[in-house]
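Excluded from the complex is one protein chain; the other protein chains are retained at their positions.
Residue numbering begins at 1 within each chain, and the chains themselves are lettered A and B in the order written.
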Amino acid sequence: MIIAKDDLPTFLDGLLGTYQVFVPLADGGESRYVPLAPGGTFTWQGVNTRKPPKEILFPQSEVLYSYEVGGDRVELREHFDKTKRVVFGIRPCDARSFLHLDRVFLEQEHQDPYYRERRENAVMVGMACLEPASTCFCTSLGGGPFAADGLDLLFIDLGDRYLVRRVTPRGEALLREQPALFRPAGEADRLAAREAEEKAKSLMSPIPDLSGVKPWLDAGFGDPLWDRVYEKCIGCAVCTYLCPTCHCFDLTDEAEENQCVSGVRIRTWDTCAFPLFTLHASGHNPRPTGKERFRQRVMHKFRYFVENWGEAACVGCGRCIINCPVNLDIREVLREIMARAAGAGVSA
Amino acid sequence: MSKQEELRATARRLLAENRVDLILGYTAGTLPLRTTPFFARTPAEADLLVWNAFCEYNLTNYLPRYTGNRVGIVVKGCDARSLVGLLQQNQVQRERLYVIGIPCAGVVDRRRVALLAGGAEITAADITGGEIVVRGRGFEKVLPMEEVLFPSCRRCRYGNPVLADVVLGEKVPERKETYEDLAALENMPAVEREAYFAREMAKCIRCYACREVCPMCFCKQCFVDGTAPQWLSRWVGTADNLFFHLGRTMHLVGRCVDCGACARACPVGVDLMAFNRKMIKDAEALFGYRAGLDPEAHLLLGTFDPNDPEPFLFRG
Partner (left out) sequence: MDAGPEPKIVGFLCNWCSYAAADLAGINRLQYPASVRIIRVPCSGRVSPLFLLTALRRGADAVLVSGCHPGDCHYTSGNLVARRRFAMLKSLLEFAGLDEGRVNFTWISASEAADFARVTTRIYQRAKDLGPYRGALRKESGVPRRE
């Protein structure tokens, strides 16, 4: 389908009656997802937002349930977020991260109902990348600047209009809510979209072949590589908290100041980068130094997740590269692993 | 010889003569406007060391990890003051260190450059003379260096290292230290100031990059991570974030040297310097104290004078 650029604010405004709409907004040298106000629109600063849209489905802090002890019983009240949302302007790399989050939270024996409620009530609308950044490497991880995985709709900027790819019935239904704004795409539109896609792909940095990473990691737990590769890591959570696929969390009970008769259980992001993540009550820490913690991050993304789900828990968005306080570049780490894999004759 | 060549020669010699086990320095980064910390262990690796205005990291932060080694370390003026702080607090042993001081005229504030360049991705940056040239897809922009230096650098009085075994290159002119950066905040009504800090704190994602990158944050366990008592909630919101930053500021009173590493590390651009700057200003005004100048000096809050001022006293 095709929508004129001039009609986009009308389309977004039209959603506000039913949905809370998140759009990227440029602010002080970065963009971030913010709830759209009536008459508002989206603006980009940089190729992608500083923080991924992950937190719209999986907030950094959330209340799971509240409790109250009274007499001989405990009353529990669960907090589900059933707000209907449209997230507009998602880059294809971030869209792909939702598939990884779905696996963790939905596709196992036990579903996570808090994530599920948000996920099922959210329509994901993507925006293809016309000019990927030099730090983007989505194509190395099964994605691409025009990929639609994880999305319900994909918008492609064709100058004065958007070509809208309908990816799921849910996406199609969203368009049907305001049919007057859309017309069917013609051959010229489709051709323009294909050209834009080819151009975007040509702008991507050469694709490093990561096929040897997993086989090397399978045998590389004790390799001397880990003694040095983490060395400049300062042990902060920038890479994990800004990662669209990182999903580790912590649960804590927050009692109110009333002899603990009531309170809430909260879920907050946690990270393998912190010593506290694995610290035992005994005082023993199975990952005592930055070396073990850094290795865990690489292993989880590029070995364990591949073992469990057949794909790496990385979408190549480049946020950890851009924002690392000491320029510890995951691409360099992967390159070093690939070099060792080649030297050791390991192959996929 | 350029400072960088001098640095490489010095590092090569130290490693070849086995005077140190490793050199803590900088090497080329993977992004424009960046270098990256580098740990050179062989004379050949010494040739990978670089020195330029993108050497923004305070490497003294790594020193407490290498107490068993003889370390050569590259320090700028601010880093040297951090080193003095670490010596004051017995976190490093002077006799195991070889300090390579480099007079520093300031490091580049990469976020400011990005902002001034208009937001498009910068793919290359070169410094020539007093200017920085940045390029990206279809644009080139020339900016005067003075405009893109990190705020701490623009007011830095101690560009020349206060402590070093060797100083490479010419001294840099001493800048005038001012507290003009605080004036706007100090002149605000308290309620507006509170609103300003609330907005800043709301951005914080508690990744603790500020803490991890700070040479003075060497506690084995930070107060935020303790559970008995649990000082603050794991909930990430304005109130607990402010609690963290106020607590951290108090821990840095008399120790922070305004190197700015925390502000450069912050991924979400929280104004991390205002609290510390206020404390630096007060320490000087009330007690005539400046951090990181004398390894033999007591820490500001570790000592007292019977005649200390009591500006805070409430007599009812």
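FYI, a residue touches a chain if its C-beta (ideal position, glycine included) is under 8 Å from a C-beta of that chain, and two chains touch if they have at least 3 such contacts.
Everything numeric in this text was worked out from a predicted model, so none of it was measured.
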Of B:16, B:133, B:184 or B:239, the one touching the omitted chain in the full complex: B:239
Candidates B:126, B:140, B:186 or B:294 - the one touching the absent chain: B:186
Subunit B residues that touch the omitted chain in the full complex: 185-186, 190-198, 201-202, 223, 231-233, 235, 237-240, 242-243, 246-247, 249-250, 253, 274-275, 278-279, 282-283, 286-287, 300-304, 306, 308-316
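One rule holds in what follows: only the chains that are shown with their structure count from here on.
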Whole-Å separation of chain centres (CA-atom averages), subunit A against subunit B: 31
Residues of subunit B touching subunit A in the complex: 29-31, 34-39, 57, 61-62, 111, 114-115, 119, 121, 123, 137, 205-209, 211-213, 225, 233-237, 264-265, 267-269
Of all residues in subunit A, those that touch subunit B in their complex: 26, 28-30, 45-47, 50-51, 60-61, 131, 133-135, 203, 228, 231-232, 234-238, 241-242, 250, 252, 254, 266, 268-269, 271, 274-276, 321-323, 325-329, 331-332
